[in-house]
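A single protein chain has been removed from this complex, and every other one stays in its place.
Per-chain residue numbering starts at 1, and chain names A and B are given in the order in which the chains are listed.
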Amino acid sequence: MNDFLFFLLTVGKILLVVVPLLLVVAYFTFAERKVIGYIQVRIGPNRVGPRGWLQPIADAVKLMFKEVIIPAHANRFLFLMAPVLALAPALAAWAVVPFNDGWMLANINAGLLYLLAMTSLGVYGIILAGWASNSKYALLGALRSAAQLVAYEIAMGFALVGVLMASGSLNLGDIVRAQSGTVFNWYWLPLFPMFMVYLISGVAETNRAPFDVAEGESEIVAGFHVEYSGMAFAIFFLAEYANMVLISALSAVLFFGGWLSPFDPVGVRVPVIGPFLGDGIQWFLFKTAVFMFLFLWFRATFPRYRYDQIMRLGWKVLIPVTIVWIFVEGLLLALNIGPWFTRGL
Amino acid sequence: MSYLQFVFYFFSALTILSALGMITVKNPVHAVLFLVFAFFNSAALWITLRAEFLGIVLVLVYVGAVMVLFLFVVMMLDINIAKLREGFVRFLPLGVIVALAMVVELGLILGAKYFQLAGHPQNQSMLPNTEALGNVLYTQYVYPFEIAAVVLLVAIIAAIALTLRRRPDSKYTKPEQQIAIERNQRVRIVKMSAEGKSK
Partner (left out) sequence: MALPLAKQFALMVPELFLLGMICAILVIDVFLKNSQRNVTYWLSQFSLLITGILVLTMNPGERITGFDGAFVSDPFSVLLKLFVVGITIAVFVYSRPYMRDRELFRGEYFVLGLAGVLGMMVLISAHSLLTIYLGLELMSLALYAMVAFQRDSGRASEAAMKYFVLGALASGLLLYGMSILYGLTGSLDITRIAINLAHSPHPEVAVGLAVVFIVSGVAFKLGAVPFHMWIPDVYEGAPTSVTLYMGSVTKIAAFAMVIRLLAEALPSAHIHWGGMLELLIVLSLAVGNVIAIAQTSIKRMLAYSTISHVGFVFMGVFAGTDAGYAAATYYVLVYALMSAGAFGMIALLSRKGFEAENIEDFKGLNQRSPWLAFMMLLIMFSMAGIPPTVGFYAKLVVLQAVVQVDQPWLALYAVIMSVIGAFYYLRVVKFMYFDKVEEVVPVRLKLDAGILMSFNGLALLALGMFPSVLMVYCTAAAGGL
């Protein structure tokens, strides 16, 4: 009976994370159209519901009732499996993200490694979608995407090694706790190059502009999901946006102190709004939202990279930067340079 | 059957089935995917042994990186399975004999002392698996560890030396030259008087 309760409790927790996440994703698409609209001096969607707020719901309904067309000679099983494989890791990764002190689904030791492993799995969805579609454009998109993900995963992994070295732990909760103190104790400052690399490779890992050659509408139509329609297409969309939210949340956790408040400990003493200024989930959500906004901003601002430029940036710039900074960090750790590297070797 | 036992048998069954699938399916892409699945399940087995580092790294390295590249290559190959299977019946007796010999040999050495479970106490240390592994890897085994790194370096050099070709006829743009270009190399402003009679 106890096992059964535990099982129910876990399912409940999972729902508590996944349902809001999917809602966020839905409204993230709406926010994207609005934000980019405003940046480009347009209005964006404003017809469905008051101020267009029901637009994502309308989109969802439309997609659900559309037919999923399976192309001729496509590999039916893999074709339908691919979107699931794209979405599943994006959701599974949330198991180790701490929303607040102690608020995480699975408090495991090797959380950071788990995250890396999960984010590296997303590529299967894309590759299989490209291959199973039996379409040249899709295959080209998949190949581009695979090469890109493998390249940027290395840089991303190295950036996370930097975080690991600074905090001495692979557990995300411990990583946040290791950053406690003022804003300057957060890792964005001592690990600034790592942070930049992480952010850039995060954008690349999610196949977002300016690294969206895998879709590349103007070159290969829509890349790996050109043959998809209806719900199958919607799931790819969900996966992409869930990944963006994940990368934003991780940036907040790893480099910006997660749930920690920038006003700590002075802020708590302010009357009325004091509790809000203290540590808590609101800060985690706020920081995540800021990074999510960045994703939209990038898309509206930068033109798409050429494929060889992407490869060059990944292999010849980001990876060397991270390696050099890991070396520097090692020196700082050995010399106990504070306030960040006083943990000792 | 305890919960852990159930988990163990579940994942082992999946591992064996996917390994079988890998060597029997006709489509090479399917075979690769079965292999991926086998890796994934063995990672789960490792985690049940409280070796979470090894389990996750198996997923990270093999599933997330190696097999992706593998799939990448297999997808682009046009493998004629029928031709590969041509000699199957002819080589079957030999294969069966070798396989049987291997099975018998394995059975024979299973009696040895260190092949028993009792020879290896379970991981009792309170250190996280990652940390425990790091501790021995960088102290007791630092020499083999570094040599392994050199082996990988040599593999990279070898791969690049054997495949990198500078083709003189390819229309490759060099980014550094593109960036270093200056305005006056692209645009020439010619001052000339306007045609016709000026007023």
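Here are a few things to note about the model shown:
Throughout what follows, a contact is a pair of C-beta atoms (placed from the backbone, for glycine too) under 8 Å apart; a residue touches a chain by one contact, two chains touch by 3 or more.
Note that this is a predicted model, so its numbers are computed, not measured.
Though it is not drawn, the left-out chain touches B in the full complex. Across B:23, B:161, B:179 or B:194, the single residue that touches the chain missing here is B:161.
Which of B:4, B:94, B:151 or B:180 touches the hidden chain is settled by the complete complex: it is B:151. Considering the complete assembly, chain B touches the hidden chain via residues 105, 108-109, 111-115, 119, 140-144, 147-148, 150-151, 153-155, 157-158, 160-162, 165.
Heads up, the rule we're going with is that only the chains that are shown with their structure count from here on.
With centres taken as mean Cα positions, chain B sits 24 Å from chain A. The touching residues of chain B, when paired with chain A in their complex, are 3, 29, 33, 36, 52-53, 56-57, 59-60, 63-65, 68-69, 71-72, 75-76, 128-130, 172-173, 175. For chain A in complex with chain B, the touching residues are 3, 75, 78, 108-110, 113-114, 116-117, 120-121, 123-124, 127-128, 131, 139, 142-143, 146-147, 149-150, 153, 170, 308-309, 312.
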